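The complex appears here minus one protein chain, its other protein chains still in place.
After this line comes subunit A, so read on.
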Amino acid sequence: MTALIADTAGTDDAVMRARDLTVEVSTEHGWVTIVDGVNLTVRRNEIVGLVGESGSGKTVTSLSVMGLLPRNARITRGSVEVMGRTISTLTERQLTEVRGVQAAMIFQEPRRCLNPAFTVGDQVAESLRRHRGWSRKRALQRTVELFELVEIPQAARRVKQYPHEFSGGMCQRVMLAMALACDPMLLIADEPTTALDVTVQRQVLELIRRLQAQLGIGVLLITHDLGVVAEMCDRVSVMYAGQVVEEADADTLFHEPKHPYTSGLLQSMLEPTQRGRPLGYISGLVPPPHLFPATCRFQERCSYAVDSACRTTVELHQVSPAHSSRCARIDDLKLPGVTD
């Protein structure tokens, strides 16, 4: 995996790139920063994991990529590019030509993401009709092929059915077929299996990985399950309180974490017995966005925090060319990771 990073580092086959992405929302506390200076790149042929606890800003980050931020949110600094086009400079109409064509997205709770009033086939074909200008018949034929691609049995019959006739896992396959209909180079999957049964989770994840390899696309996989990351991802960005706190290739991140938060997440994953608290090894909760401290944001919950270094803003430090961490004690800490 390290080799892959080195190979692609020079050539620019990035399908998505966020630079210093900063998003604010208007709340009763005024404009509040919920995503702060996020740098994130997804290239062709790789799966990048975005992990972090609930409320860390993963969904907001991914919605900015699609130009789908809610009405009360705005990008105040930095930019997102998809296939070289800067999302924030596009009009709503231009955005509709990027969505589904260059970047596609699947979500949590697949059943709720499908419209109960239309057949699943119609909803997939719709994308082809919209972007390719195909006739209903031709689009439906292609939909059957797409259903076969995502391994929905009896595709020809299933396209005519409604979402309520599908299980959660099958709905997520339909969502995948819809997302991949117009051959996008970027697929964003926001906790695609969180709402599914454990066995179904595996199948859907394996399908995503197979399709990613087969189609050579880049995938941004959002999850809070490090087990999923271990199985799926080439590179990982860990988010905490709106910031990326650590970024590395998956192997390095698991074996040599350089941020106490990552290390804590790993320990919690390894020792489920510790699960009396929300996250075994890390006490406390993510503060709400309007209370993000101006110091190191993790400092309050960090067992390694020292007054001198951690009471200031902490930048991302490079550990090695493909590994960086937002920890002030990066040089003097030896953090536990996964040992195997």
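The definition used in the following text is that contacts are C-beta pairs under 8 Å (C-beta built on N, C-alpha and C of every residue); 3 or more make two chains touch, one makes a residue touch a chain; residues count from 1.
Keep this in mind: contacts and distances are computed from a predicted model.
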Name under which UniProt lists the unshown chain, selected from "ABC transporter permease", "Ferredoxin", "8-amino-7-oxononanoate synthase" or "Alkylation response protein AidB-like acyl-CoA dehydrogenase": "ABC transporter permease"
Selected from A:22, A:41, A:127 or A:212 as touching the chain missing from the view: A:127
Among A:37, A:78 or A:100, the residue in touch with the chain that has been omitted: A:100
From A:175, A:196 or A:296, residue that would touch the chain that is not displayed: A:175
Subunit A, residues in touch with the chain not shown (by the definition above): 66, 68, 92-93, 95-101, 104-105, 107, 109, 112-119, 123, 126-127, 130-131, 162, 164-165, 175, 178-179, 181
